[in-house]
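Of the protein chains in this complex, one is absent; all others appear in place.
Take a look at chain A:
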Amino acid sequence: MDDPVRRASFSRRALLLGAGMAGTGALLAGRMAWLSLFHGDEYRLKAEGNRVQNRLVPPRRGWIVDRHGKPIAMNRPDYRLELRPADIIDAGRDLDATLIAIRQVIDISPDDELRIRDDIASQPRFMPVVVRQGLSWPEFSACNVRLATVPGVEAVQSFSRHYPEGERLAHLIGYVGAPTPEQYRAEKNPLLIYPGYRIGKDGIERHEDRRLRGSAGAARVEVTARGELVRELGTRPDKPGDTLKLTIDRDLQNYAARRLGDNSASVIVMDCQTGDVLAMVSMPAYDPNIFSTRVPAKLWNALQKDDHTPLLNKSAMGLYPPGSTFKMVSTLAALEAGIDPDEAVLCTGAYRLGSNTWHCHARRGHGGVNMHRALPLSCDTYFYAMGRRVGVDAIAAMARRLGLGQEYPLPIPGQAGGIVPDKAWKQKRYGKSWREGETLNASIGQGYIITNPLQLAVMTARLASGKAVLPRLIDDGQTPDFPSLGIPESHLAIVRQGMVDVVNAGYGTARAARSPVPDVLIAGKTGTAQVRRISMAERKRGVIRNEALPWKQRDHALFVAFAPAGAPRYAVSVILEHGIAGGRYAAPVARDVLTYLFEPERALAVLPAIEAEVAERRASRASLEQADSIAEENRRLMPSWLKLDIKPPVFEVADPDAPQPPREPE
């Protein structure tokens, strides 16, 4: 049966097959050696890369504290759920399924879902999107347990910024927010796309961002293919940001903000000697706590539309004509030009130059006025005459010496520089030569001249101390020593006495600002800056009282002051936008703020009445707005043929070139 030939043939074939098998075996062994010996290092690295992940530990942001160490900006633990579009959409997963999985654990409101989808559509994929923040602890732990295996979804515990004073320091401190894609691209710092990481977006938070950021730590962790953490291999702790100590006095800031009520206003308090800014209030403002998370569109629109400009830092960026608060500059310029302080000018209520008439705020005139009485009376005619004699360039030079028209080295983004006009400036700006009438306007702080409240505070501090004081916001532990202004003490004494008389003499324009604190005299100067033009026709009819005008056309009320008059320590500038009259409305604010520095209890006693009034006004405005919205609804539903379009009247704003009309007595 068994054929030897067949057997031999089989053996040959079997040998062939066996050789094939051996060859394959050798190939496999060789391949394995190739992988593990010759490329072993490379694959070991890859295996390590799989296994070990370097996780960032974001640094805690540095605190911001006031001069006494009270917190102004601090960190609070915050739980939120975040989503990384890159891990969902790019990995081919379904966003809807992910959202449904999240919904089974926590609620997502339709608004939130819209926002999430918007963000995913508009942002680059690597930017994390917040699903919900401010999760409660049970929600957070539920997310941790039940969403741990959903890829691209992460429950994050982090610290969110908290501003205990809310809007009262909003403009100065600013707020924090998520970095923009552009910032990440510019900086390439992986921290910037760390879920929940916030950087400074405005104010000091933005300017001092690098100092406050600190440096990130790192954790080497072992993770599974699904990203679950197995164990920590080692950590380098994060270095929290520096604590930033400001010169601000939190309680004073707080008081000033409350004292302003619902005014659109700015208050600045400075130390005359050191330049420390004790308070820098700009009201109304926004709540930085809301801004640091996410601003609802409705709130944002309301803030933008508000005519009280809550988004503008009026203290540093608002620009206003200084009005009569500029008269100290004119006085010093006149003294420097050698004008005798006892020389009198006759004020008849009007000052003629060429064919135009400039009016004094006192319609019947002040009679004979010398330098000592000019400031307390705020007699425009005197300054028209003196300004004309010394010329605009001398006035501008003095203004610059006192710190106007310049930006200070402060850690706030976007200071307004203002304008101190002179002949060269006009030539450059308008290509026209200076006219003498403009000198008259400039000498009483109207016309081209424009300043911001901070500059007025610095001016006052320089007048009070005689030193070239510069404001500072960050308390670095040193006491700066400023050089003298180089203005003779005798000149300054005349101006200071004039300012004392503004408040304390029987004929002064700011008798309302007299100090309630015994032994402490307040010296100050009122200003009322006009924002509209008064026509000849109106002047004949009788000028409309400011209170009867719409808010937008009322005069700005200004007041600058320092105290105690004998040994100046604090300088204040107050601006109430459209506040009608400096003496009547701005001066009492300055008085109360200064009083708070000496006798807080007495100052606090005035608050309840003011706040009650504000609350009442708010309530009535709210009811008006409600009525308006009903009226608006009715108008919308009304058939078009019944509609009457009534346009609101348009008022022109005064031409800065025009002669100065008389104003109401201050």
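Convention: a residue touches a chain if its C-beta (ideal position, glycine included) is under 8 Å from a C-beta of that chain, and two chains touch if they have at least 3 such contacts; residues count from 1.
Simple rule for what comes next: contacts and distances are computed from a predicted model.
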| item | value |
| --- | --- |
| Complex member absent from the view - protein name from UniProt, among "NADH-quinone oxidoreductase subunit B", "Putative ABC transport system permease protein", "Rieske (2Fe-2S) protein" or "Peptidoglycan glycosyltransferase MrdB" | "Peptidoglycan glycosyltransferase MrdB" |
| Identified contact with the non-displayed chain, of A:51, A:70, A:220 or A:389 | A:51 |
| Positions on chain A contacted by the hidden chain, ascending | 1-3, 5-7, 9-11, 13-14, 17-18, 21-22, 24-25, 27-29, 31-33, 35-37, 39-40, 42-44, 46-47, 50-51, 91-92, 222-226, 230 |
